[in-house]
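Of the protein chains in this complex, one is absent; all others appear in place.
In order of appearance the chains are A and B, and numbering begins at 1 in each one.
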């Protein structure tokens, strides 16, 4: 399965990435240890942010590496359209900042993805100053 | 397996639901994107909050949906009484606010639930101004 995570800086389907906790007195950023972000990314069928929406990727990003090299990812992919409408997948792992190929775990799912487990690869598919798109390639078994 | 999550506003076994993080300058609530709650719910054998305690459901609820339609759930069911005493189950997923049938994943467990995976259904079993009770129906396989 291939989907696209849209990190949109602005617009009607803008992604929200909100810093909500961190070390007191520091700037909260992805490279500042201790920072926690709540995120809600649109997930689409194709690389264009205008392509059909299949769901949202919602959860936490946590700057848990002292050297800032990676962030912890804990996201639910909440499908709310098309063939997987009502189902979810749970993603968990580490995203390394300076690598294009980033693999996280699919720890479980619900609905059509009950008993799912596997892995998901995140790769930068598009990037400019206003937005970025990550290709999300998911491999699961459900037995 | 069927248990009951007791969300009790007061009393000796009161549930604790504490807002601990969120977007600076906003009210932190279940429908305000970015709010994080730490929770500790009593889990009982029957629908009555006075029925036998089997454990506690402890962890995080995260308002990670921009539209406020759902919250992320990351809970450990910590059994501390009766047949599963000392074991745990790990729940993860999305709870949709306006649906009575809410399915989350059982991602794993410990003790008697080693290698467990499956799903858990949350349904409102009782609700009034002072408290609510959720029926928790758990389906797992452990091989």
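Assume a residue touches a chain if its C-beta (ideal position, glycine included) is under 8 Å from a C-beta of that chain, and two chains touch if they have at least 3 such contacts.
Predicted model only: the values in this text are computed from it and were never measured.
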Exercise. Per the definition of touch given earlier, which of A:5, A:18, A:63 or A:138 contacts the omitted chain?
Worked result: A:63
Problem set entry | Sole contact to the chain not displayed, among A:36, A:57 or A:134 | A:36
For this session: Mind listing the chain A residues that contact the chain we can't see here?
Result: 20-23, 33-36, 62-66, 70, 72, 74, 92-94, 103-108, 117-119, 141
For this session: Mind listing the chain B residues that contact the chain we can't see here?
Result: 16, 18, 20-21, 36, 38-40, 56, 58-60, 74, 76, 78, 88, 90, 107-111, 114-115, 117
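The working rule: only the chains that are shown with their structure count from here on.
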Problem set entry | Chain centre separation (chain A, chain B; CA means) in Å | 24
